[in-house]
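Take a look at the structure set out below.
With one protein chain removed, the remaining protein chains of the complex are shown where they sit.
Entry: chain A
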Amino acid sequence: MTAVSDTSELPSVKAETVLSARSRKPANLGQILRWLLLFLGGLLMIAPITYMISTSLKWPHEIYNVNLIPEEPTIENYTYVLEDGRFYLWFINSIIIAVITTVSNLFFDSLVGYTLCKFRFPGRYIVFIAILSTLMIPTEMLVIPWYMMSQSFGWLDSYWGIMFPGLMTAFGTFLMKQFFESVPDDFLEAARIDGLNEFQIWWKIAMPLVKPALAALAIFVFLGNWTAFLWPLIVTNSVEMYTVPVGLSGFGDEVDVAWELIMTGAAISTLPTLVVFLIFQRFIIRGVVMAGLKG
């Protein structure tokens, strides 16, 4: 700080306050108040989640009580819901579907994004515009034709039937294309001279350089498929094929007023993504910003 003041035209006192910026000032009353309000607001934001967990740990007679900490906590609801066996099935279904869809998107979206970014070939512009234009088509418009297709090919009520519409996305393709722009062509050219074929160049040279983007895409695709509701609701009709959201929706209707059981089911379906988030927090938020701003 002292090194700057002699060359600065501003009086040294002023230069100091400007340079120390936002961080070093001692907290004043306004900042304490701001922090407290933000903290209270944050607690309100997670209140639905905390109340969901709290109620899932209560006995039926206590759910009418608004206290957050259960008087006699119990895991009885979890035992009941899990012993029923269906949530276990739905959980496995959801994981299989979300994982396969995520892997497929990582592979194909980046392959297409890379090709559109780094290759010059006839038809490139048409493919680019065609994929871009699919961003304008809402899923809801396609569910009726998809249902017809699934019916005539026997895909109804199967993993493939639930998964096929989401195996590639235009959003992911353009996200990856954006990130491949930052991969220098010299790297690829050097690999070409070393005798790698184009697939190897993509897989071994380009892909490792866009890992942060791949991670961001993986988060979005996984979360999207884990919570997807409309299409799985339409395409499944046997209880064994339900995903977690579809199963939970029917379960809620079935147990009707047993809110402690519904909250338990809701907690079971929400906790995996929350735990993943708490572990990879910084990383996920950075990914969301990248995907949100570049996609």
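One rule holds for everything that comes next: a contact is a pair of C-beta atoms (placed from the backbone, for glycine too) under 8 Å apart; a residue touches a chain by one contact, two chains touch by 3 or more; residues count from 1.
The rule is short, and it goes like this: contacts and distances are computed from a predicted model.
Missing from the rendering is one chain, named in UniProt as "Lactose transport system permease protein LacF" (options: "Lactose transport system permease protein LacF", "Tripartite tricarboxylate transporter TctB family protein", "PQQ-dependent catabolism-associated beta-propeller protein" or "Methylenetetrahydrofolate reductase"). Contact with the undisplayed chain is limited, among A:29, A:69 or A:293, to A:293. For the chain missing from the display, the contacting residue among A:57, A:191 or A:262 is A:262, taking the whole complex into account. Contacts to the hidden chain, counted on chain A, fall at residues 18, 21-23, 27, 31, 34-35, 37-39, 41-43, 45-46, 48-49, 51-52, 55, 63-64, 66, 108, 111-112, 114-115, 119-124, 127, 130-131, 134, 136-138, 140-149, 164-165, 167-168, 197-199, 202, 223, 226-227, 229-230, 234, 244-246, 248-249, 252-253, 257, 259, 262-263, 265-267, 269-270, 273-274, 276-278, 281-282, 285, 288-289, 292-293.
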